[in-house]
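A short worksheet on the structure shown next.
Every protein chain except one is present and positioned as in the full complex.
Right, subunit A next:
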Amino acid sequence: MLKEGKNTAGDFRIPSGCAVSSVFSRSGKRLDGSDIIKSIEIMHERSNGLGGGFAGYGIYPEYAEQYAFHVFYNNAKAKEECEKFIDEHFDVVNLSKIPIRKIPQITDEPLIWRYFVTPLHTKLAESQLDENEFVVRCVNRVNTYIDGAYIFSSGKNMGVFKAVGYPEDVGRFYRLDEYAGYCWTAHGRYPTNTPGWWGGAHPFALLDHSIVHNGEISSYDANRRFIEMYGYNCNLLTDTEVITYIFDYLVRRQGLTLEEVAHVIAAPFWTTIQNKSPEERERLTYLRNVFAGLLVTGPFSILVGFTGGIMALNDRLKLRSMVVGEKDDMVYIASEESAIRVIQPELDKVWAPAGGEPVIFTLDRKND
């Protein structure tokens, strides 16, 4: 895969902001990808053409029970090797190239394939793992040991689409207007410290959790060292992937709520904790102490997509911007208010979450 995008930015660094945006229907109404493209496009100047991507939820209802693997291959050999591995571990219900639209703005694409799979019963039983853990380990195996193959999306009824380019071009390239989902997140990348390459574009996803991130993780190495003790491998040449693994570790394996995860990675200052009520103080102190190695410092605003919901979180100093807009059943969250107004001029409510305070929206419960 191309490890450095062709761009006028060349090889010098321009510190600036990325862009994030999302649309979410609380009633579960499925929307095509055109609005999210329009929203991220208005923030064009926050990106530099070295990465763009989207995550859509609810886009594969016909294969809702299968894990959807989206895979980049550098070459036919990597594909052959990876497909052999997939065949040995999974029952492949369907496979195809991911449909793309050839446009001049997106070039040098790898081979891009999609597989709907379920773990083979025999392999799963033999492993003595639950299904999700089995899938995570398989994804990790492919991404670490098969040269030139990268499974960049592995959830059920959701999918990640990403590339080197401006996000609006990436959306057109992947024909997102032909998909429909209840939640979309988007990212425009402006890499400052690490190469722009296909695998390094956001979102980063593991199972159904996907992360888009604007910022820079000062604590990256401390976080990486902690999370690698638990079997994760940070091998994608960018800091954001560690946040994806932290969410997987804390939510799926430790059973923390999303609010608790927020209070681990964007923990309040000790001085702020001191002024809380005794129970709250005890709770926050516990989370900070037990998961000290997972405190994420430096500026960030992130959007976390998951099955049935979305979470937005800023670093505790709020060094990146984030705006939430609500209209009827729709929720919009973006780096800039203009990115919301351009697709929904009339809002019932618009507000900026405080630093370190998670904002979580989930699908309305159906009365059936």
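Here is the rule we use: contacts are C-beta pairs under 8 Å (C-beta built on N, C-alpha and C of every residue); 3 or more make two chains touch, one makes a residue touch a chain; residues count from 1.
Operating definition for what follows: contacts and distances are computed from a predicted model.
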| item | value |
| --- | --- |
| Protein name as given in UniProt for the chain not displayed, "ABC transporter ATP-binding protein", "Phosphate transport system permease protein", "UbiH/UbiF/VisC/COQ6 family ubiquinone biosynthesis hydroxylase" or "Glutamate synthase" | "Glutamate synthase" |
| Hidden partner chain, touching residue among A:Ala64, A:Ala125, A:Val290 or A:Ala354 | A:Ala354 |
| Omitted-chain contact residue, chosen from A:Cys18, A:Met43, A:Ile243 or A:Leu256 | A:Met43 |
| Missing-partner contacts on subunit A, residue numbers | 42-43, 45, 271-272, 275, 317-318, 321, 323, 336-339, 341-342, 350, 352, 354-355 |
